[in-house]
Structures are given as C-alpha cells and as structure tokens.
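Note that this complex is displayed minus one protein chain, with the remaining chains in position.
Letters are used for the chains, namely A, B and C, taken in the order the chains are written, and counting of residues starts over at 1 for each.
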Amino acid sequence: MAEIVLETKDLGISFGGLKAVQNVNLKIEKNQLYGLIGPNGAGKTTVFNMLTGVYKPTTGTFYLCGEELKGKSQEAINHKGIARTFQNIRLFNNMSVIRNVLVGLHNQPEFKCSPVTSMLKLPKHYDTEVRMRERAKEILKIFDLYEERNNLACNLPYGKQRKLEIARALATNPKLLLLDEPAAGMNPNETEELMKTVRFIRDEFDITVLLIEHDLKFVSGLCDEVTVLNFGTALYQGKVNDALNDPEVVKAYIGG
Amino acid sequence: MNLIKNIKANTKPKYFTNYIIVAVMLAVTLTMKMTGNLARSNATLLAQISYSIILAVSLNLVVGFLGELSLGHAGFMCVGAYLGCFVANMLHEFISSPLLVLIISMVVGGVVAAVFGFIIGLPALRLKGDYLAIVTLAFGEIVRTIFKNLKAFGGALGLDSTRYKGNLFVVGFVVVLVTLFIIQNIVRSKHGRAITAIRDNEIAARAMGINVTYYKLFVFVVAAFFAGVAGVIYGHFATPVLYSFFSYNYSIEILVMVVLGGMGNITGSIIAATAITFINFQLQTRLSGDLAALKFLVYALILIVVVIFNNAPALSAVREKFSIRRFLKSKRHPSEVHDDEAAWDRVPTKIRMDEVLSVDVIVDDPYTPDKKDPTTKGGSN
Amino acid sequence: MKKVLALLLVAVLCLGCFAACGGNGNNEDPANKADGENYAANNTEYVIGCTGPLTGDTASYGISVQNGAQIAIEEINANGGLNGIKFKFDMKDDKATAADAQTGYDALYEAGMQVSIGSVTSGSAKAFGEKAAEDNVFFMTPSASAANVIECGDNCFRVCFGDPDQGTIAAEELTAKYKNIGCIYDSSDAYSAGIYDAFKAKMDELKVEFNTQSFDAENKKDFSTQAEALKDCDVVFLPIYYTEAGLIAKAFAAKGSEADIFGSDGLDGVADQIDETVTANIKYITPFDVNSEEGVTAKFVKAYKEKYDGATPDQFAADGYDAIMAIYEAMKAAGVNDVTIAPSELCDKLVAAVTAEDFKLVGATGEMTWDATGACTKVPQIVELN
Partner (left out) sequence: MTTFIDGLSLGSIYALIALGYTMVYGIAKMLNFAHGDVIMVGAYAIFSTLAVTGHPLVGVLVAVVICTVLGVVMEKLAYKPLRGASPLAVLITAIGVSYLLQSIAQLIYGSKSRAITLGNFESIKIGSVSISSATIITLAVGAVIMVTLTLFVKYTKVGRAMIAVSEDRGAAALMGINVNFIITITFAIGCCLAAAAGLFYLLQIPSVTPTLGSMPGIKAFTAAVIGGIGSIPGAMLGGILLGVIEKICLSIPVLAPYTTAIEFSLLIVILLVKPIGLLGKKRREKV
C-alpha cells in the first residue's frame, strides 16, 4: 500500500442550511492522478475550496500526509503542500510571466530573505534574487514558456495561460496539486498536450494530482481513479473505466 | 566576486533614473544656493516639493502597488507632524544641533505614524475599495479632530514648532533619496512582487501562499512611516503645526499626484508631485489680491483637462501619436529587452467600483470561457 | 504609455521653473540676489505686503482686510502719498495655513516688500511674523489677535485687541450685570478659543459658574443644539465672528429664547446677518462702530460703501484700513524719504516711531497707541444693537 497523500473524512459544508457538499471521503495515494468529476453544480470546486482553505468545512476534516489541515488559512495550507489552479484563470495579469512564477517561489525556504534585507539591498538579497530567477527559468523551460517570460501574463494565449497557472502552482513546491478544469476551452491538440504535461509533472516533480474535469475523455485518458460527485455527495468512487458503466453515473450525466 | 555578478544581474540602468532625477535636482539647486543664485522663495518651494515627493511616493506604494485606495495619507502626516515636532520642542533643550533634532524627530514622527499605519491597516484586511477609502478618510478626520482638542498640542492654536533655520530643502531631498532607496528596494524585491501579486489577484496570491495579512500591514506601516517623516519636515518648514492643514482635501491632493503620475509609477509620482507643488506655488504667488479667487479655477481646469486627456478612451489615438515611450521603444532592438521588462504601471482594476466586495476582476481577457460550473456558491445559485 | 504628453509637458515646465529661477537670479533683475540684499532697490512705490485667506472657508476675513487696506492706500495716494511717493499694496493668498503664509512672505519679500501688515489669521501670522522677525521687517497685523503673534519679535505690532483682554473685559462686564450666563465658542478657532480661555480664567477667578457650549469648523452652521441647551440663560457670551453669531441669534430666536447676546469684537457686522425674527438685545465690545456718524470712522465707512457697491465694512476691513494708516503715519513721523529704503532699516525707524510716547493714530477703530510689546491700546466701547 502506497503512502496516502490526501485523505478526507466526511468532508462537508453547508451554506445557510443548504448542504452544498456532504460526506466526501477521498483517499489519494502518492503519485496518483485522481479525477473529481460530476455535472454542473455538483460541488466539485467547493471541495477544492475547502481543501485550499477558501471555505472552512462545516463537517468532517481532511489530512495531508497524515497532518490535519482543517481550519487552517489558505496561506498555511499552501505552505503545507497543497497548490491549486483556478477554473477561471487567476493569473497576476499585470505582471510578467516570469514574475508570476517568482511569486510562486516566494515562500520556498531556500529563498528566504527578510524585508529589511531587501530594503537595504544586502548581499543576501542579490543572491536570493539570482537564485530565484534561475529556478523560475528552469520551471518556465519545462512548460515551454521561457520565450514569453517577459510578456505580460494577460497577453498570453489561453492555453499558455493555463500552463502558466500550473507552472506557478508547481513553483510553490506542493505535495498535492489541485487542477480545476485544466482543459476547459482547449482544442483537442492542446488537450492532448496537456495530458502529457500533467503526466510529466507528476513524474518530474514527484507529486500527486487531483483534478476536476468535464471532459470524460480527458479524465479517462489520464486518471486511474475517480470520484463522481452529484448534488454534493459522492455517487461513485473507484476505477475510471468502471465509472462510465455505472448506471447511477450515466443517469446523473445524461439525465432521465 | 559573486556578489558583484549578482548585483550586475539584478540591476538595470533604469533602476537609477529616479535617484538621478532627485540627485540632479538637489545638485543643481545646491550649487545655485552656494553661488547665491537661489532665490529664497525657491528654497521654500523646494522644501515643499521634497515633502510632497515623499508623500506621493509613499502613497503610491499603497495605491499603485498594493492596490488599495487610501484617502487618509494626510492623517498619517498629521500624526507625524504633531508628535515629531512635540518631541523636537523638548529635544531642543538638550541638543544644540538643529539637524540632529530634526533627524531624531523625523524618526520619532515616522515611528508613531507607522503605529497608526498598523492600526489603520487592520481594517484594510477586511475592507476593500471604496469602503476602505472612506475608512481611511474617516481616520484622517478623526486624527485631526483629536489634535484640535488636545491642549497639550496647542489645541486650536496649533503646536508651535521650531522652524529649521538651515537649508531645509537639502535635508528634504536627502530624505527623498532615502525614501526612494527603501521603497524602490521593496518594490524591486520578492516582497514587492508579493505586494503587486496581491494587487493583481488577491485570491491567487493567497493560494500561492503569500501572507496577505502580513504584506498589507507591512505596506500600510511603511507608507505611514514616510508620511509621518514628511509631516515632521512640514512641521519644521512652517510653524505652527495646525490641524486644519491636514484635511481630507490634502489627502486628495496627494492622491492626485499619484494618479497623475501614474499608479505604480514612481518616476511619475516624483514628476507629478513636483509639478503640482510648483503649479500651486506659482498660482499662489503670482495671483495676488483679487485674482486669488482664480487660483482654484485654474487648478481645477488643469486637473480636469489633464485627467481627461490622459484617460479618455476616445483620445487614445491622440495619446498614442504623442507617446514618447513609443518613440523610445521603437529605437530599441528587440534583443536588448532585459529580463523582467514588463511594466508595473499598467495598473488596472483592483479599485473597480462596481465590484466592491469582489477580490478582483479579470479584464482584457477575451479568452475566459463561459462559466460552466457555478459550483462555487455551494451548488446553489 | 498614456500619460506621456502630460508628463513631458510637466517635465518641461519643471525644467523651465528652475531655469527661470536661475535666470531671474542671474540676469534680469540685478537686485534679486541672495539673502541680505535689498530687494527694494528698484522700487518706485513703497510696497506694503500682506498674506491672508482669499480662498477657502475663511476667505471673507482676508478679503475684508484687503478691501479695507485698499481704501487706505487709495486715500493716501489721492493725497499725494508720502512726500509725493505713492504706496502699493500687495496681498497673497495663504488659505489661513502657515506654509502658504511662509511662501507668500518669501514671494512678497523678493518682490520688494518694505513693510507689511503681516497676516490676517493668527495661525499664519505666527509663521509670517517669525519670518519677518528674521529679516527685521516691520509688521502691523490688522487682525491676528492671538497673544503669541506679537511675541515673534520686536518688529511685530497689532491693531486689534488681544484675545485675552477681551475675555477679561467680558467676564467683568457680564458678572456685573447678569446672573445666569452662557457661552458658545468655536473650539476650532484660535481667536475664539483664545478669548474663551481668558474668559473662563477670569470667571473662575470671580468664582462665577456659567454654562458652555462649543462648536467647531465642521459644525459651524447649525446651532439648534447649542441654542436648545442655553435658551434659558439671561445672557450668552459669543467670542466668535459675526457670521456664526448671526446664525446663533436666529437659532435662539427659533427656540423662543429671550437671552441677551454679548459678543467680542468679531460680532461687528452681525447686523447684516440677522433678520426681523431676532429680537434679542445684542451687545458687543468693539472699537469700531459702523454706524458712527463722525470722524475717521464715518469717512471710512462712506468710502468703503462707495467703492464696494454699498457693502458694509466689517471689523476686519476697518482694522485693515487702520493698519495701513498706522504704517503711513509712522513713516511720516519717522521722516522716511527714500523709496528704495531697505525693509530692515525702515523697520528700525518705524519701531522707534510707533512706540514713541507722542505717537497715536486716530483711525476707523478709534484712537490707539502702541507700546514696545507690540500690543495696541485703544478704548473698548460696548455697542448695542436693536
């Protein structure tokens, strides 16, 4: 049995009496590519928001590598090792591509540098900056964004914006990466490429990936296991191929 | 050796523009002073310019880089001026050097203002946009009202400060250089990136592990510190330190400097602060007697025309035509582009009035697909 | 980028500024040299300088002083000036702030100001006075009545009463005649707070209780609360200016109060501010009675009304007039005969002249004399309205 990276226990949240998500139990092993699928309004992004501290779960809890993270702030959760991308891309639009990644590197222990050091431009400041930039360039090269590094993030084409978001999230050196509809709005070629990238980063960065996706082909091509959410509860959990044969899942997706 | 390499890799010629501008201003005026060619009214003007620049640059850190609208900068200045001059008055008994007293009181005024910056930074964690703007405005007015009623600070008569008899503008410009050094270093470090990240997209910044609380307070404290220092310079420039000077109108005037100079553009702030102080000075001293009423008329017209010219969407073609930046850019070979060239000063959106509570708005993004999955409201809509 | 043209313009402007400053100093005007030089060397008229609020909330005070001073200047010049040399009055706006008073002073000084009537409001008069003391420029403020203004130096004099004196006079007058005394003052205003402090001190000394209400610049307009609180008093002491006093009188009338109103010299001019609803007995201390039918006062009022479309002069205008007249008389007494006389030299002569035993001025605000402290001695009258 491999190491469990993320475990949720009866995770749930309600907004003013409305139970948006309830009893979600996930167990994700190290280096797994895990899918979270479901129809519109099923509560997938809400699960992400709970896992990253945007919302505080009202019931249940979750653990990252055995450490309980429930109730921690977004920043703290990120420091512990969960990074995410957003459904509607949230880049730092008015900053250059490389700066976006540099922000991701901000909290890495090896780039520690106090504000006073920076204010006075002590040697350590220069040293840190140079090393951060080198690291950022390495990451950008992996994502084939190196050439665009000095462009404003908002001027990138859509597919590259998605990639940049992933690159930025990886810069925070996470154990678990949450991807929120990474393939949304992409053409088949781009999707294909994205699948390769996701696998590549899993191996290269030795991380675990949990992703939300609509595109079932994408999910089935990429993930080993999935959880299907409907109306905030888990409809199905298990191997991705069986999911498509599950009558409940089919019903939820196709209706009727 | 390694250090020199690192410094080289991290320094660009344009980093020095602002220092050079200020240093040249100082050098020229100082030479004029030495040779006896600097009229005293111009020395007065220069002192005013120096504290205006400090105010504008420090406010730019809040408005331009952090993206929070603050209308209470004069309040921090007020705290600094009163407390700094109060301490200076006491120190004059023990210390004979006015310069030393000035320096100590600047530090004291700055620190006290910074404490207030911390206090007013706390609501900034919870409030955004116009709501924060009105809170900062309220803060400025509260401070003023309190000083007005404190007998220890002279009440309605104001606090009698001791005017600095030497060349205040020289001290002022040295402080400007220090301000620029510290604020520009912050902006051009990882901390500056974190701050602009918060401005651009607070949610994403949080998700990247940026400690938003820490940085917001940090920015408010630093900006308030320098506003306080500027206040002490003001207090040594004119006596008495009177509450009525620090009204929200003055905060707005500082904001005007920042906006005209370009948000997030420090060079712009320096130029705009200089220009506005200069224009005000000219209007005040040229229009005497009955003409004085025209002063605000002229100032208002300049303001409206400049703002409309700079911002009206309909005039963008005209602006493009006269753009010196385009002129400069066209001369540069593409291969010369340095790392990290993308501008700071294309500041958008954070202070969008229509999204008071929203954390940010994505603009200029035709690619954003339709919302497919409105799950964020918890599956309800 | 967007701002470009504007920034360019601005940059050119700034360069122009410093170039111009330099230029001025070097070539165009030989007199305009470094400190200590005589900027007045090229004068063809005696230049009297002044700063005061000409815009903003307190603008009316500054404008009144300006108008009054202008009348004096015209009168002097019409009579041939001083030994044939005319006078010029130059006033800069200071928005009642110290900083602008200071820049105004510098601008005036460089423009050849030889003698000044200082600054209109107390806060900026202090800044003006300190500067003037450094340069030894004679300074006769019309209206800055705070005690510390004339303490700036030996060169500082005033035409008006000092604030504390009025408070003391009022306390004595009121305790003698009334029992239930109220007071409304402006806590944000130096003039008002100054009188009030002295008033309170005197009342404490006399061991008389009284009720106080205050207001400040932000609430300068609406007095129903204060009127409500004090409507049962026999008399209300108002150490404030006439605009607010008029509003207070109306507010008292609206509350059906029958209290008398007793004011400081700032109340002068209140007659224009009230209407027939006000039946209270209004009295105030003043050296200037606008209804006076004789002497300098009447002449001044007539000239003022003629020049300014029938507007009635107020205390500030009268003080402005007297300040100029005092300077003129002092210059005459000192036998000044050189139009390019340096400010400092002139100042020494004027100080000697003004503090001389036999020097006195009969002006629009009565007969006055000065002592070395800079304070003015004149007889306070109590004028009654209605």
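Here are a few things to note about the model shown:
Basically, a residue touches a chain if its C-beta (ideal position, glycine included) is under 8 Å from a C-beta of that chain, and two chains touch if they have at least 3 such contacts.
It should be emphasised that the depicted structure is a prediction, and the values quoted were computed from it without experimental measurement.
Within the whole complex, the absent chain has one touching residue among C:38, C:175 or C:224, and that is C:224. The chain omitted from view is touched by exactly one of B:149, B:167, B:213 or B:267, namely B:149. Taking the whole complex into account, chain B touches the unshown chain at residues 63, 69, 123, 126-128, 130-131, 134-135, 137-139, 141-142, 145-146, 148-149, 203, 248, 252, 255-256, 259-260, 263, 293-297, 299-301, 303-304, 307-308, 310-315, 348, 351-359, 371, 374, 376-377.
In the full complex, chain C touches the omitted chain through residues 54-57, 59-60, 63-64, 187, 212-216, 218-219, 221-222, 224-226, 228-229, 243, 246-247, 250, 254-256, 272-275, 277.
Methods note: only the chains that are shown with their structure count from here on.
Taken as a contact graph, with one node per protein chain and an edge wherever two chains touch, the assembly forms an open path, each chain linked only to its neighbours along a line. In this view the innermost chain, defined by its CA centroid being closest to the centroid of all protein CA atoms, is B. A centroid comparison over C-alpha atoms places A as the chain most distant from chain C. Inter-chain spacing, taken between the CA centroids of chain A and chain C, is 71 Å. Shown for chain C are the residues that touch two or more other chains, of which there are none. For chain B, residues that reach two or more other chains under the stated contact definition are 343. Those residues of chain C that touch chain B in the shared complex are 1-8, 10-11, 13-14, 17-18, 21-22, 24-26, 32-35, 54-55, 59, 66, 89-94, 96-104, 106-107, 109-110, 122-123, 126-127, 130, 146, 148, 186-190, 192-194, 216-218. Those residues of chain A whose C-beta lies close enough to touch chain B in the complex are 13-15, 18, 20-21, 40-46, 49, 52, 54, 73-75, 78-79, 83-84, 86-99, 102-107, 111, 113, 115, 118-121, 123, 125-130, 132-133, 149-152, 154, 157-158, 161, 168-169, 171-172, 181, 184-185, 212, 214, 231-232.
Chain contact summary for the complex, chain B toward chain A: residues 2-3, 5-7, 9-10, 182, 185-186, 189-194, 196-197, 199-201, 203-212, 218, 337-344, 346-348, 360, 362-365, 367-369, 371-381.
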